[in-house]
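Structure, as structure tokens:
Excluded from the complex is one protein chain; the other protein chains are retained at their positions.
What follows is chain A.
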């Protein structure tokens, strides 16, 4: 009998190997949108939230929370809870607080839909950390800006407030100090919208004063923009405000967003600019930002943008540390989301990196001249941070 050559076995052998190894690919998991989970039990509630965070959260690159460990630890704990038992709902609230306590995103906030939690605060890890920190202090009272500063420091000026239909109140003050230093305070970033209203309002009047002085006066020695206690707001205000003071684009940082589903799937870094606006005037005198630990988001971004100017300064305290811009999650494929049981998980849509290459999320931006909060001086009608800003200009 003729022996078969060993090579004749190669082809069948290869075919067998091919068939065996073809099954070696992992399955593609089905990813459902967090809002599509049915919140009929806490298994679903946990999966909806965990999935949203797993794919939408933009800070996994720098965050130190082990999100896989969160899954391993809390999934079984949630599985034991009954969504129709108020005690278990309270326990779930505590778990949410524990799971998110270390998240670096300082915009982060969970708002619950469950009526049993209507009297509970939203979960805000950055706020909880700050409350527990040694240097914690309350916000400077709005009356300090509205009454004390105009009375003790401004030689002329305007002040006003506007209540918007969504229940917010915006306060603004502008004036001159020693006749030739232009000062502007505003409590939130909604300047462009309030300025472009058909009817006059308190904040618009203040803005008009500030812009008129900026455009018409050539004897200004300096400008102070006060964003202490400012909780942030519209991105459009960056160009609307600073774009009137520069005639060349100012590169001050970068942003990136998610692109794929993976925790580390990002777009490249896109440069962030302040873009000059029509009728802009090149301001060469010092521009000083006054910011404090309660300056959040756009207040920080504006401070960083001014610091990138050759004539820019920052006086006050380290800012809050919430720098990532926010939009709807469909725009940049990441960020905030809701589930049936959570009204909103409020989280940044993009990561912001300052021009020095550092991400200040969760850290805060440091002043080049630190002046701490001084409650005794404030009670006495003195503003040491404002005085430090003035001494930089004089």
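FYI, contacts are C-beta pairs under 8 Å (C-beta built on N, C-alpha and C of every residue); 3 or more make two chains touch, one makes a residue touch a chain; residues count from 1.
Definition applied: contacts and distances are computed from a predicted model.
J.: From the list "PorT family protein", "Transport system permease protein", "Cytochrome d ubiquinol oxidase subunit II" or "ABC transporter substrate-binding protein", give the UniProt name belonging to the chain omitted from this structure.
T.: Of the names offered in "PorT family protein", "Transport system permease protein", "Cytochrome d ubiquinol oxidase subunit II" or "ABC transporter substrate-binding protein", the absent chain's UniProt record gives "PorT family protein".
J.: If the hidden chain were put back, which of A:96, A:145 or A:273 would touch it?
T.: Of the listed residues, the one touching the omitted chain is A:273.
J.: Can you tell me which of A:55, A:148 or A:323 touches the chain that was removed from the display?
T.: Once the missing chain is taken into account, the touching residue is A:55.
J.: State which residues belonging to chain A touch the missing partner chain.
T.: Given the touch definition above, chain A has residues 7, 10-11, 14-15, 17-18, 21-22, 24-26, 28-29, 31-33, 51, 54-55, 67-68, 71, 235-236, 238-239, 255, 257, 259-264, 267-268, 270-273, 275, 325, 327, 329-333, 349-350 touching the missing chain.
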